[in-house]
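Here the complex is missing one protein chain, while the rest keep their positions.
Let's look at chain A:
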Amino acid sequence: MMRFLLLFSRQGKLRLQKWFITVTEREKKKMIRDMTLMVLARPPRSCNFLHWRDLKIVYKRYASLYFCCGLEEHDNELLTLEILHRYVELLDKYFGNVCELDIIFNFEKAYFILDEFLMGGEILETSKTAVGTAMEEAATLQETMEEYMSKPTF
């Protein structure tokens, strides 16, 4: 399973963090710092695979964003590159020519899309179109429910 997925900029600013394991805030901060340092130090055209503690780290750069995830022993690194690519494609489809600013200003949407694609560190949906459909239907639901359920909670 994937242990975590991080998105950070060339300056090391975190744009998205998804943790599939339970770790303390402190530990999370440390791991983010380590990943950022390690990945940003890599020369261009390097191999996309690293080793860190007992994990395999796979990272890929898309324009100004680094996508970085930690894998376990039995996970397929090459497939993970495809997973990262698929996520970028989903973001691109949703936002239309996605760029870093989209993810900054609509981070919650980026999370919603991610949650339709991965779950518990595993792939949830392998179809390109299904994720987009789910997002659209959820958005419709959001408006409908707002009108339908316009009564107070308590």
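Following the convention adopted for this analysis, contacts are C-beta pairs under 8 Å (C-beta built on N, C-alpha and C of every residue); 3 or more make two chains touch, one makes a residue touch a chain; residues count from 1.
As a convention for this text, contacts and distances are computed from a predicted model.
K.L.:
Can you tell which of "Ribosome biogenesis protein WDR12", "AP-1 complex subunit gamma", "Small ribosomal subunit protein uS7m" or "Phosphatidylinositol glycan anchor biosynthesis class U protein" UniProt lists for the chain that's not drawn?
P.N.:
"AP-1 complex subunit gamma"
K.L.:
Touching the absent chain: which residues on chain A qualify?
P.N.:
Missing-chain contacts on chain A: residues 14-17, 20, 22-24, 29, 43, 45-51, 74, 76-79, 81-83, 86, 94-98, 102, 104-109, 111-112, 115, 119-120, 122-130, 134-143, 145-146, 149, 151-154.
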